[in-house]
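Here the complex is missing a single protein chain, while all its other protein chains stay put.
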Amino acid sequence: MIQKVTPTKSADLTNRARMLVSCPDQPGIVAAVSQFLFEHGANIVQSDQYTMDPEGGLFFIRIEFDLEKLDSREAQLKADFAEVAAKFRMEWSMTRADRKKRLAIFVSKEEHALLELLWHWQSGDLDAEIAMVISNHDDMRGLVEPLGIPYHHIPVSAETKAEAEKRQLELVSGEVDAVVLARYMQIITPKFIEHFPNRIINIHHSFLPAFVGGKPYAQAYNRGVKIIGATAHYVTEELDGGPIIEQDVQRVSHRDNVDDLKRIGRNIERTVLARAVSWHVEDRVIVHQNKTVVFS
Amino acid sequence: MIQKVTPTKSADLTNRARMLVSCPDQPGIVAAVSQFLFEHGANIVQSDQYTMDPEGGLFFIRIEFDLEKLDSREAQLKADFAEVAAKFRMEWSMTRADRKKRLAIFVSKEEHALLELLWHWQSGDLDAEIAMVISNHDDMRGLVEPLGIPYHHIPVSAETKAEAEKRQLELVSGEVDAVVLARYMQIITPKFIEHFPNRIINIHHSFLPAFVGGKPYAQAYNRGVKIIGATAHYVTEELDGGPIIEQDVQRVSHRDNVDDLKRIGRNIERTVLARAVSWHVEDRVIVHQNKTVVFS
Amino acid sequence: MIQKVTPTKSADLTNRARMLVSCPDQPGIVAAVSQFLFEHGANIVQSDQYTMDPEGGLFFIRIEFDLEKLDSREAQLKADFAEVAAKFRMEWSMTRADRKKRLAIFVSKEEHALLELLWHWQSGDLDAEIAMVISNHDDMRGLVEPLGIPYHHIPVSAETKAEAEKRQLELVSGEVDAVVLARYMQIITPKFIEHFPNRIINIHHSFLPAFVGGKPYAQAYNRGVKIIGATAHYVTEELDGGPIIEQDVQRVSHRDNVDDLKRIGRNIERTVLARAVSWHVEDRVIVHQNKTVVFS
Partner (left out) sequence: MIQKVTPTKSADLTNRARMLVSCPDQPGIVAAVSQFLFEHGANIVQSDQYTMDPEGGLFFIRIEFDLEKLDSREAQLKADFAEVAAKFRMEWSMTRADRKKRLAIFVSKEEHALLELLWHWQSGDLDAEIAMVISNHDDMRGLVEPLGIPYHHIPVSAETKAEAEKRQLELVSGEVDAVVLARYMQIITPKFIEHFPNRIINIHHSFLPAFVGGKPYAQAYNRGVKIIGATAHYVTEELDGGPIIEQDVQRVSHRDNVDDLKRIGRNIERTVLARAVSWHVEDRVIVHQNKTVVFS
């Protein structure tokens, strides 16, 4: 059985935490944050920062730190940091690395994106829990259930769409941290989206913003492009218009027909989606004004 | 002086010819063409073919062959081949490799694309003659004239546009085989285009069809793409809509502002344009229905 | 179950054949071959050729053609072609596209390369039969047997190595066309190799010839390279020294430790091995003097 492949044992992350901070830039932010962590006995093990514009722009920082007995000290640490945050008007989050994010994966009839996520999950490279798979078809059940992951078949038609979404929301609400659309060929409604702002990741099978919408490989073929791509992005109300997390491409030629583009493209989609989901669950992505800062 | 760098001596191409053929597919084409060449004493040194669709599609072939005393036999060879061509309803061309294509390069104020072409020309990698450089500014004269290449400064304004184009046409008509727009920031009119169908090569500083039109790097920055690109294409009446010859891309991140994208992009533009122009002058490109077949 | 995913229906290849030819270059080869095929009623659907050196070098060609009632005419066609071949001193093969090559996959404890081949096989992208999986461990049985593929666990130790190889040879002899070492961490002996000349494909987890031998990711880390790679090659008696079929690479940085290199590298290995095996089973590879000509 596939499940015999034991997930790789991660490094001990019991006392590891991650902070994401964004605020208006001003002198002293790094000093204040690092001083705070030092005084609380934390050791910074990784830090990445980015200033949009040294003159009056926004400041972003991601910090990983280790703190002894994090479990019992987390609440107080957050309460203390809230004071620092208030002073600098920070938007911030602090999460524990050993609390794996829970994902719902939505899929239709193409299995490659789902399979890639399952593979990365099994090999330990995707540091998340796959809480459930939801599909408008029953085809993938045999891939999913042997792994111990619940599989929900919720058919979708024009008439049942509202009802189907209601059922999806019941399943995921409070149960998952993020939703991954692994080639789920249905439009997500604004109502669903508002439950998961910047927490629904879609893989679009083109190099956005080229070839928005349906049949992007056919569009690419007709335009005669020499390179095709795939794009992982957060879902917003604008179709294929949300913040881009990751993209990649592959060279093609006149010899490749639409089926070839699909075949080549599937490999790009797999890679790009897996990277984007990993970055998301490791708290490496900050969304700002329909763009992402990715501390990869 | 730059001109001291002697163009690399090419291999002896005196007896080398190149054929480009396209016709409806049917059995026997390769046999007919290769038999024809064999009977005329030619030796095929390279051959690439492509069938769009084995069932009733189009057939394309590019052949390089050597023929002793090509110079004196060329006319007869072409006359003889016309009979084969008629039988298969071929569109075809036969050119001599030692007759370098003559290019006019159009440029505005950015020198990188021009410099790259000059460098490839000096190093012998670009197998063409640069007959002239035409610019709406005088800035590049010092780069061009020391190399022995005529430089024509033809200012363009809203009022003088028609007059300027008339002058451009006088300069290039009968003098050049193709026109290269090496970041020439002016729209080419349909009238000019019809003099050089599929023989005007433009470098557009985006990964088309994304970011058509002006300021593509600013567009790319605003959309938050993770990869930027450049596209070399033949110019048609539709802005940035002509057949794509070559594209390439480079990874960027949130750290790159518009100026960074321009800087990174310049390197992509240089590479892509140089490749496209090389393929064109070596008769490696066939245009079919707004797409290219490139036998690179 | 995984096996529910039906392999993609390939195009109808009942009457499709593939020829691989190599011979000393001389005028008339293409004419003779294409004339032969035309006279026998075959239609060339793809053709790629390569001349090592126009002056007295070797000539290579790969042709795909369709011929009505190929099944009943194959024997005569081959007999007739043998005369053409003799005239030009050709080494050649002619295979039917609907006769899928049979593969034995050898694997040890890392599953990623095996999984990738299984995935490409299930999706129909790998046009082969997987006749068996052989492993020196039992770990992958659960991945393989549910797909209906026989799994043979043959432990290997210093004492049992000769015996184990004997058993492997019994299993594969006459049963498979090629052997794929999908991260099989055992040395293959010359005796085994001589049964499958240029028909054993190995994936080596470095960009050969850099980092031959064991622990290439540790070697790469210690050297501080900025790019890592993987190499698929035919196995010869020289360790990691056989003809290279395909390579690919990925950028890394000082931040990546040995485990990161392994994780990034696994994705390269998967892609490179899948491509190499596909090219092999589609008769796209010719070996000449420890190098490959790949008509991809």
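By written order: A, B and C. Residues from 1 in each chain.
Keep this in mind: a residue touches a chain if its C-beta (ideal position, glycine included) is under 8 Å from a C-beta of that chain, and two chains touch if they have at least 3 such contacts.
As the structure is a prediction and not an experimental result, all values here were calculated from the model.
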- Message: Given that one chain is not shown, what are the shown chains it touches?
- Response: A, B, C
- Task: Could you tell me which of B:P24, B:G57 or B:P146 touches the chain that is not displayed?
- Result: B:P146
- Message: Using the document's definition of touch, tell me which of B:T95, B:T271 or B:N290 contacts the absent chain.
- Response: B:T271
- Message: With the missing chain put back, one of C:Q76, C:S93 or C:N290 would touch it. Which one?
- Response: C:N290
- With the missing chain put back, which residues of subunit A would touch it? List them for me. 26-28, 30-31, 34-35, 37-38, 41-49, 51, 54, 66
- For subunit C, residues touching the missing partner are 50, 53, 207-211, 223-227, 229, 243-249, 253-255, 290-294
- Message: What does the interface between subunit B and the hidden chain look like in terms of residue numbers?
- Response: 1-5, 111-112, 115, 119, 123, 125, 139, 142-143, 146, 263, 266-267, 271
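Please note the rule applied: only the chains that are shown with their structure count from here on.
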- Where subunit A and subunit C are represented by their mean Cα positions, the distance between them in whole Å: 36
